[in-house]
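For this depiction, one protein chain was excluded, whereas all remaining protein chains were kept in their positions.
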Amino acid sequence: MAPVATPFFFYLFAAIMVIGGIMVITRKNPVHSALALIVTLLAQASVYLMLYAPFVAGVQIILYAGGIMVLFLFVIMLVSIDRSIRERQFNSQWVVGLIAATALGGLFIAVYTKGTNIFPEHALSIVESDNTQQVATMLYGQYMFPFEIASLLLLVAIIGAVVMAKKRI
Amino acid sequence: MIDPNSSLSHLDLETPEKPFLDANELVINMGPQHPATHGVLRVILRLDGEKVLGLECVIGYLHRGVEKIGEHRTYTMFNPYVDRMDYVAAVSNGLGYCETVEKLLNVEAPPRAQHVRVILTELNRIASHQLWLGTHALDIGAITPLFYTFRDREEILKIYEKYCGARLTTHAFRIGGLQYETYSGFEKEVKNFLTFFRPKIDEYEELLTTNRIWVERTKNVGIISGKDCIALGVTGPVLRASGVKWDLRKAQPYANYKNFDFDIPIGQNGDTYDRYLVRVAEMRQSVRIIEQAVEALPEGPIMAKVPKVMKPAAGEVYHSIEAPKGELGYFIVSDGSTQPYRVRVRPPSFVNLQALDVMCRGQLVADVIAVIGTLDIVLGEVDR
Partner (left out) sequence: MGQVVQYIRSYLSSDQTPGAAGNMFWALVYIMLVFGGLSVAVIAMNWLERKILAHMQVRLGPMRVGPHGLLQPIADAIKLLLKEDIMPAEADGVVFWMAPFIVVLAAFTVFVVVPFGPTHAITDMNIGILFMLGVSSLSVLGIVMAGWASNSHYPLIGALRSSAQMVSYEVAMGLAVVSAILMTSLNAEGTGTLSMIGIVQAQQAQGEWFIFKFFPLGLIAFFIFAVAMVAETNRAPFDLAEAESELTAGFHTEYSGFRWSLFFLAEYSAMIAVSSIAVTLWLGGWLRPFPNLLNSSTWDLVFSLFPGVTFLLFAAMCFYNAVRMPKHPLFRIQTIGLAGFGVVLGLIGLVLFLPAVSMRVQDIFWFAAKVAGFMYLYIWYRGTFPRYRFDQLMQMGWKVLLPMGLGVLILTAGVALLQQRIWHP
């Protein structure tokens, strides 16, 4: 069906994302931070939906909100919360953070001002109904090799994690 | 023998705070109000994740001072109190007490009384094992066996009710024999119960014995070796499941158990599954004993000649019987008056409970529940 009130929903979700992101870094309680991050991820999934990318939205919900964040929470819950609140926050790298934030902000502004040259003016002609099929064709056809490389990379990461976590196997 | 370093006092509840992120150790309090501690047992568990590092039992929430009461009651008056210790096997408790006092008085119950005692005690063993089976299965998550066992236990309780008017704390026996003659149709009803009950044991077994989950949950869980059992004084089905063939009914026959033909089922591994099998086999053996006792029920008096006012000669006596849960012993010191100078009970549940720590180390929380269930403790008897 045709989208309804697109600007309204876009700004709604964008606001939720920004507020959620700010909450993530300002909350002292790590569980609250994690929950705020989940809200951000869900709002992001909604934006994907508005961009006619339902598959990416679904994967975002399953993997990030439903999978990874649960594991995050899992670890955070086992940490003694009272202690971590009293503990000094990781503020010592604020110089680096400031530089990175400025650079990123500059990049965004540059993209926004020169956007018309970079992005095509016309709307993308993606049809929602076969988006998933197109993603599949792309991943398993044109981009087969990078896709497989990515999975290999993940495998290496898993093995690395196991080696680091287990003292003896 | 058990490693002395693993003694129970190791539990340091004031452990200093561990470094950040190492929040694995957890001290958890289970009970006294917990659905799986069979009453008011309190267990303090020290866990690493879900693995049990050690545990400590805190008892005494049901202490009523039964032993002390015994010093202020005459021998006859104390008789009903013993029923309140192991209230699911009240008849066995009564039998042990009566026989101990008889030993002190040097009288012996007449054969008919002995036979009826055996019948009622073995029925009680079945009832106790039924209750154990139901609750144990419930702890492990199988809810249905509980209702099956309670349905069948009801039949036993009906026989008790008809015999002495009470269902749970029966006070069925008197010192020197029985107070009541059996009611008319007693033998027939007991026989009917046996034919009714035999297929029911198969029914319980059908639900559990070969059930994959049941086997996985009970095999190799709460293992205790025969040596450890003897060192801790553990008796009853728990000891026999560890491969020690020790049953007081055979080892030092009391009542007239020596006249009956039955086997002592034993296990090999001493795990929860073996204890289950041993108890189920014991139910079958009890059926065998009752059958023989009912067939050979002699006529005759039901009371031996005992004085109205009992004043046993000064002295002491220890007598023990094989209660459903293990060796139930009474140690009575008489100073020649109408009241015992000291009554000491050796309750099987209390002694068996000691083994909990040994059996649970290195197991998971879920196994603690299974092990408490398999020990078949009754808190009334632990605390007295």
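Letters are used for the chains, namely A and B, taken in the order the chains are written, and counting of residues starts over at 1 for each.
As a convention for this text, a residue touches a chain if its C-beta (ideal position, glycine included) is under 8 Å from a C-beta of that chain, and two chains touch if they have at least 3 such contacts.
The model shown is predicted, which means the values in this text are computed figures rather than measured ones.
Participant: Who touches the missing chain here, B:214, B:246, B:273 or B:330?
Facilitator: If we include the chain that is not displayed, B:214 is the one touching it.
Participant: Can you tell me which of B:36, B:159, B:248 or B:345 touches the chain that was removed from the display?
Facilitator: Answering carefully, the residue with contact to the hidden chain is B:36.
Participant: From the listed residues B:55, B:137, B:238 or B:302, report the one that touches the chain absent from this view.
Facilitator: Among B:55, B:137, B:238 or B:302, only B:137 touches the chain that is not shown.
Participant: Kindly state which of the options A:24, A:43 or A:57 is in contact with the chain not pictured.
Facilitator: Once the missing chain is taken into account, the touching residue is A:57.
Participant: Which positions on chain B touch the chain that was left off?
Facilitator: Touching the chain left out of view, chain B contributes residues 26, 28, 34-36, 50, 137-144, 146-148, 151, 207-208, 211, 213-214, 216-217, 364-367, 369.
Participant: Provide the residue numbers of chain A that touch the chain removed from this figure.
Facilitator: 1-2, 29, 31-32, 35, 38, 54-55, 57-59, 61-62, 65-67, 69-71, 73-74, 77-78, 128-133
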